[in-house]
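Rest of the complex left out; these chains stay put.
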Amino acid sequence: MSFLGKNYLIANKAGVKLFDKVKDLPIVDPHNHANVAEIADNNNYDNPWHLFASTDHYVWEVLRKRAVPEKYITGNATPEEKWMKMAEVFPDIAGNPVYEWIHLDLRRYLGIDDILGPDTGKQIWDKASKVLAREDKKPQALLKEIGVEVMCSTDDPLDMLEDHKRIKEMTDEFTIRPTWRPDKAMNIFSKNWADYIDALETRFDTLINSVGELMQVLRISHDYFHECGCRASDHGVARPYSGIASEKDANDAFKTARSGVLLTAKQTDSFMSYLLGEMAELNAEKDWAFQLHCGPVRDVRKFLFDTIGPDAGGDISDHNIDIVTPLIPFLNRFDNRLKVVLYCLEPTHTSTLATISRAFGAKVNLGSAWWLCDTPIGMKRQLEYICSVDLFANFAGMVSDSRKLLSYGSRFEMFRRILCDVVGNMVERGQIPEKIAENLVTKMCYNNPKELFGI
Amino acid sequence: MSFLGKNYLIANKAGVKLFDKVKDLPIVDPHNHANVAEIADNNNYDNPWHLFASTDHYVWEVLRKRAVPEKYITGNATPEEKWMKMAEVFPDIAGNPVYEWIHLDLRRYLGIDDILGPDTGKQIWDKASKVLAREDKKPQALLKEIGVEVMCSTDDPLDMLEDHKRIKEMTDEFTIRPTWRPDKAMNIFSKNWADYIDALETRFDTLINSVGELMQVLRISHDYFHECGCRASDHGVARPYSGIASEKDANDAFKTARSGVLLTAKQTDSFMSYLLGEMAELNAEKDWAFQLHCGPVRDVRKFLFDTIGPDAGGDISDHNIDIVTPLIPFLNRFDNRLKVVLYCLEPTHTSTLATISRAFGAKVNLGSAWWLCDTPIGMKRQLEYICSVDLFANFAGMVSDSRKLLSYGSRFEMFRRILCDVVGNMVERGQIPEKIAENLVTKMCYNNPKELFGI
């Protein structure tokens, strides 16, 4: 079969037919890290490196694995030098989804079918540069070409969402909604937390002297986000929190931290647990979806963190964390009144999370395979398994989780193909009638996430 | 391929041939939760809901996922109203094995080929009601139709096993043996434990003032079960116990609990560990199989437990439990003198359990994929893996673990098909000669469980 060809990732006839039904459905992407300002500015991309790799730590990590010096990744080499270094090692990337994504992006949206390697790097650079200079390859045109109907960026409670407003005024071809992501307010252990509370004081023009007052400004922000079209929050934590902690304990922790004293693990936990619980209450009131991204151990590679900082790579997953103890009380507190989406980072957590979703009824949903699992094999194994314990019909749908605009196309194509392969295989094994399968994949790709996220 | 058709679940030719060898073998089901009284009474089922869903918490859980109100699941709606609600959401269940089981039951034993959905719910209800009113669809006739040769129910040590005796006198077309399940005696942490000890005192007409006296009545019960044809015990625990604890510590815990004082975790552990060890000694004496069901975290959804009670759903698995520390001393204590069957609930425990089975020789056996894993993908992944570390020939065989009579058919059909698919695939890949594979699957489906359980 040809590389990225018609039946890419689909190994059965029923799957091919299913994909035909869903491939042109509009993209609904309830969680990504879109550069909203870039989309609002709507300038042409400077060069192929900018679009393809400058914001993509998936690319960075695989280049590092091939011993590309940091100068050519996040350093001060020129974009073309970086591109050529990437081209040099690109054949060694084969088998990793980065290899597929980059080639998908080149083929689907730039019309370039060449295979990236040391011999083709320059010609692809030249071709891509030419294409990217065209009017119809500006960010907004690309989003339209990709077929984005609605997507949700990830935004800090401080954000005034001006870029979202600019886009709303410019176009109705697609919608970009914000997502409320209050991690910085919750991460009391971080050395940046104190500054962040200061920033909240400035933004909301008030003093924040207690956890109650902190929740007050967060509620104002939450309300503001709602007015601006936000319908979900997102929470990134190394492990779940129970949401069961007293305001008094949380406030003691707050005051201790504000006074500059280091917290005990117990105090940290009280504060974070309390805050997560109170923020979930805000969501429950407005029927927002509550997205929980739990599991990543961030910034473990000291060399990277010290030289480049966070979100640069050096993140891992850990099979050995306790999900059940904190997550069960949280879900019991909000049972039947909060829409929850649980994302899974680590394949060994899939089964536990699936049984938890199963146990907690209609409002608890599994999200798509995340980050280190958001690959053909990761998605395939997840989808095959979770339907057997939970329901396909309750799956929260694909999200790109990406910082890169073209990902809204290539990642959704990959997901839809894998989904159709998995469901098609079940059709061919006599597990699902064909007609039922058609409705199922259509809903999973389009209707269900729209309904669940209210977007 | 057609839904539930000839090659349902089997994707290779060798597997199809293998299935032809095993599909008509009698059913041997060494572990289920049969309603023995119902079988002894042998009355027609009142209605389709009664037979298909009234006792099946797998069905309940998926209906809850589709937001069916509890009134239509375990509540006071009429059976037909419940059936129609189920029909309404049934297309959304596709992909989950409940979808396959219900349709298998309708097709194989009621002769109804319709696909259940809102449009067909009523007609299936009517057809099924008519079929179930027939003489040849009473419980005993159904068991014969299914091909059950021998099955083992799950029974409390208090049980007089009268229903088993009634059936024995009524028919020799199939055998229903009891299984000794002393969890209530062991669960000293439970608020019902004290009442249970009282009940033992009444049943055995004696005072129970020490753990030694408790073991004496349990031994009487064990002997009685043996006379009644029992050849196995079954133990459900959230985690394994070492079986290494002194009688003195266990007795202290017993006395403390009897005096109404709450036990420490250490005391609870001493008692449970001691009791499990002593009960295993009883099995070793009589060469009974010792079935260990470890892993489930029960009743985590407070809403369900508070409103409906136990065994209603709301159970999960947890990847993050320690199996090795307690299980190794237990297996060493009974090495070479106790037949052990280890059931696996959680896919992340499969590999550890398989290496433990491998390490402890001929008498330690892996049981079939259990509960949340007892699905096409769960069984497939388990079987593919465990043969590579342990041996197919030592596999303890399929058990239905079901509360629903038709499951003795549909669950065994599903298992046999998956087994033939897995082994057939190995034949096609040149890993097993065809003749050897035929013998292997025949033994796994029939001879091995009969021999292992002595039934």
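Should a chain be cited, it is by its letter among A and B, assigned in written order, with residues numbered from 1 in that chain.
As a convention for this text, a contact is a pair of C-beta atoms (placed from the backbone, for glycine too) under 8 Å apart; a residue touches a chain by one contact, two chains touch by 3 or more.
The shown structure was predicted, so the numbers you read here are calculated from the model rather than taken from an experiment.
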| item | value |
| --- | --- |
| Whole-assembly copy number, given 2 chains displayed | 3 |
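What we mean here is this: only the chains that are shown with their structure count from here on.
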| item | value |
| --- | --- |
| Inter-chain centre distance, chain A versus chain B - centres from mean C-alpha coordinates, in Å | 40 |
| Residues of chain B touching chain A in the complex | 1-5, 7-11, 61-62, 64-67, 91-97, 99-100, 115, 297, 300-303, 313-320, 346-348, 372, 375-378 |
| Contact set on chain A toward chain B in their complex | 319-324, 328, 331-332, 335-336, 348-349, 351-352, 355-356, 358-362, 384-385, 387-394, 423, 426-433, 436-437, 439-440 |
